[in-house]
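The structure that follows is given in the form of structure tokens.
The complex appears here minus one protein chain, its other protein chains still in place.
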């Protein structure tokens, strides 16, 4: 997956449900085409198939509940993500923590299915642990900053740099994304300066008055040119 | 919702994913039109919107994770079910047990949104407890029979009749569905004879060689005429 | 169990661990002897056996994880509570919610073992549901008041009175305890005036500067005489 990357988690917000999901995904696609920056969107499961069929940017599931198909009720599977033409999935988001065992199964099954995995981790240690599973990306999210609007680059830059060091010292191929408190273009620029390959954010775009201009400013802040 | 009802839970089976979900739902719709028996289907979340837009029989979510929308990742909400034009949802399935507190919130929110709720319960006592929340239906599923192919009507008819008595003694308006071990038309007929208003089943239809003929035989077994 | 009752949940506070657990339990026992008011204490599992062996007032487990013994690791069972000479247990506390199915098994197994069960519920509806399981007590705790120090008797007296009405209308033998925001003797008196048979509280006693005098004032506020 091309980097730098800006991943927008639609969460379970009303503002990003149904036709709003399509609208936001199209905005991201437009900005992506315009600026060459890789935008990804993670709609709710109810919108996964419709969004994936209508935009060409990468579309992610917010979580997967089971690595295998079968006799499970209410579970969202790898196979379902693949069938919906999703490109990947978030794994172990702080609002959907899973066991190490399930995380390992999901990352492996994702790889087998050709899907990209972004594993969320709260500390440099958890980042190192996640790397052992060889996900494509690890999103570092100091939990005390989630939803605060305080960017980790300001409040705890050392958490990000330590996570990156850990990954390098392990010779891991996983890339680090910055995932808490990102709400402005300055936060995006700071995240990249710290050595990450992108950002994971939600309300900063989804609940913005003008999501498209926020996305545009963030794209520009990555300094990327086509 | 019209009774008798035959609710088909698609679970997370490969056999009922994507275009198979549409195909099975259309079969159910055909049999429903032909026989007048109320068939409902519960596809995976990934298929909820597409199935609901393509058939006119009631479509159910297999589970809802949150009664409210908001800052949740990977959660399927009441609002999402409504937006997808679903008609209702299973609640507390044995493969997706939830707390009493969440169950209460979901059943209330479903009612407010005009959605039908089917709460699963494993014993007559749990059925009585569920009735306190006023769901539209309670599906009684003795856990030791789930997935066995042994119909509760044969193995434990008294569990079903006690559940129905409990509901009546509480003056509850909730209706009782029979939900474990149903795989043949005889099981459907027996479930109705015991006093339930329908059945909830999964593999008996989804993994049948000829799902349509199973559905037809079950519809006929309800003895219903349009 | 004699009423009115004052149940003190020791939670996982440092202030009520180990020798502090014994000390607090003895204080409660002293006040109980002095005033005739039934004090119960719910220490951590690590202290359950030692507390139960050293005081004569009722001792409760804070939670039980399994109704049966067997191949479970890290689970606290009914049999373990009984073996430790505990008198009962809290069930489904807001900090330890369980499924309806497990709740039902635990309340039944408690009864069989001669142990008292106090099921926590957050709303009048959940109280009614809990009553279907025939626990000895239901503790009503509006979740928005837990830990606030705002007594339900002031903030939401109607939640308590509705819960009591529900219980009566169901002809249930379960008694209602008031369980959120209790921190002063006025709160205890108000809870009893609303028709409950007692209170469930934690930090108001455990973290008080002088727990013994708080307990004494609460005992007096029940208006009970031996």
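First chain written, first letter: the chains are A, B and C, and each begins at residue 1.
As a working rule, contacts are C-beta pairs under 8 Å (C-beta built on N, C-alpha and C of every residue); 3 or more make two chains touch, one makes a residue touch a chain.
The structure displayed is predicted, hence computed values, not measured ones.
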| item | value |
| --- | --- |
| Displayed chains contacted by the hidden chain, counting the whole assembly | A, C |
| Option touching the unshown chain, where C:23, C:49 or C:217 are the choices | C:49 |
| Omitted-chain contact residue, chosen from A:5, A:28, A:115 or A:130 | A:130 |
| Chain A residues that touch the omitted chain in the full complex | 92, 94, 97-101, 103-104, 108, 121-123, 125-126, 128-133, 143, 166, 170 |
| Absent-chain interface as seen on chain C, which is shown | 9, 11-14, 17-18, 44-50, 61-63, 65-66, 69-77, 79-81, 83-84, 90, 93-96, 147, 202-203 |
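Note that in this section only the chains that are shown with their structure count from here on.
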| item | value |
| --- | --- |
| Interchain contact steps from chain A to chain C (minimum; 1 if touching) | 2 |
| Chain whose mean Cα position lies farthest from chain C | A |
| Distance from the mean Cα position of chain C to that of chain A, given in whole angstrom | 43 |
| Interchain centroid distance [CA atoms averaged], chain A/chain B, Å | 34 |
| For chain C, residues contacting two or more additional chains | none |
